[in-house]
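Here's a structure for you.
Heads up, one of the protein chains got dropped from this complex, but the rest are sitting where they should.
For chain A:
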Amino acid sequence: METTRFALVDCNSFYVSCERVFRPELNGRPVVVLSNNDGCVIARSNEAKALDIKMGTPYFQMKELAKQERVEVFSSNYELYGDMSRRVANTLAQFTPNLEIYSIDECFMDLSHLKPEEVAEYGKQIKKTVERWTGIPVSVGVACTKTLAKVANRLAKKRVGADGVLVLESKQETEEALRQTEVGDVWGIGRQHARRLQQLDVHTAWDLQKLPEGWVKKHMAVTGLRTLLELRGKPCQELEIEAPARKNICTSRSFGRPLTQLTDIEEALSTHTVRCATKLRKQGSCASSLTVFLMTNRFAVTEHNFCNSRTKQLASPTSNELELLRHAISLLRVMFRAGKRYVKVGIILNDLVPASEVQLDLFSHQNDEKQTKLMHTLDTLRQRFGHHSLKYAVQGAIDESNRHKEEQQKAPWMLRKDHISSCYTTAVEELLVIRK
């Protein structure tokens, strides 16, 4: 069945909103959320935007301003955001089972079954229900293609009187919306294309959809053409209700501070590898090769830049973390040079294939069934008792689960999370406390 009417539901300043659900006193106040390791601003409340704090601003550059203006600063708490995201998506699933979870804070929905006159009311109902059930404010944009739904959603947030819901049903409504949308704000138009289009006097989405198909296809490739047709109201992208299995999986983190010791980096890499292998098994895949990369501080001028990576082709695809760990550690040891200050290590599992289609290699899989059972047992135990309940010796002895206990000694590679909030919805010892 083809979808003829798409809704895009987008959570407003999602990370900030998640924090505010459990800290209502922060409503109306400037709030920002920092990236992993407390590096840069990755989410801002409207009040923080009004203070001219830009996306990507390094935290150290805005520390002074934050103090002056009493900006509330949070480290990113993906455990909380992930659970709240799941709740939003589950709430939306009450309205239609045909739902695409596009990102942590956006879902496309199929509203083809509605009569035109019902759509606006339905949109309001969606918005109200999500806000009431989860506490997360959302905007809803509805139109006949995904790209137009994106346009509608953007205007639903900005346009006075729209109240967070905008439906583009008629030709006039759509034209007006396209005239109000800058070409660089169209979904799928990158910064480079936007600059080029503006030089050609194409400033708005309305100008863009008037361009000839041939020209767009030549200069902006097939994706550009798809955008053009979608702006004209011809759907080129269907809902992806089941997320396609990913082709590669990466886990990497910056260290809390630069590291010089191989053992510290090994601890970090093995922990990332276990996480990565868990993700791999969860989506039912096996990896055919793995890449390990290692970086020194690229901002330090005094040191020689050093970013190295090594790839290992596996004899046959696997999801066995024992095997992956063994290879990852040996790749790291080949790359490691003493006397350098390293800031980041990571692992990428490549060329993923479905676990069910793996060709068995006669030599390396003698104990295949046993290993699969072992991995399954590990997954079950970790799911029940937490990811830190079972570790390999190479991961080190420090327990990263007690991140809120201040007396807890931290492994040197662990992330800086100086402003982290509680995991209010996923950890019983971190629940909201009612004192009165």
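Simple rule for what comes next: a residue touches a chain if its C-beta (ideal position, glycine included) is under 8 Å from a C-beta of that chain, and two chains touch if they have at least 3 such contacts; residues count from 1.
Criterion: contacts and distances are computed from a predicted model.
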item	value
Omitted chain (choose from "Aldehyde dehydrogenase family protein", "Biotin attachment protein", "Cytochrome (Ubi)quinol oxidase subunit III" or "SOS response UmuD protein. Serine peptidase. MEROPS family S24") - UniProt protein name	"SOS response UmuD protein. Serine peptidase. MEROPS family S24"
Touching residue (missing chain; options A:S13, A:T57, A:N77 or A:T91)	A:T91
Positions on chain A contacted by the hidden chain, ascending	24-25, 87, 90-91, 132-135, 424-425, 428, 431-436
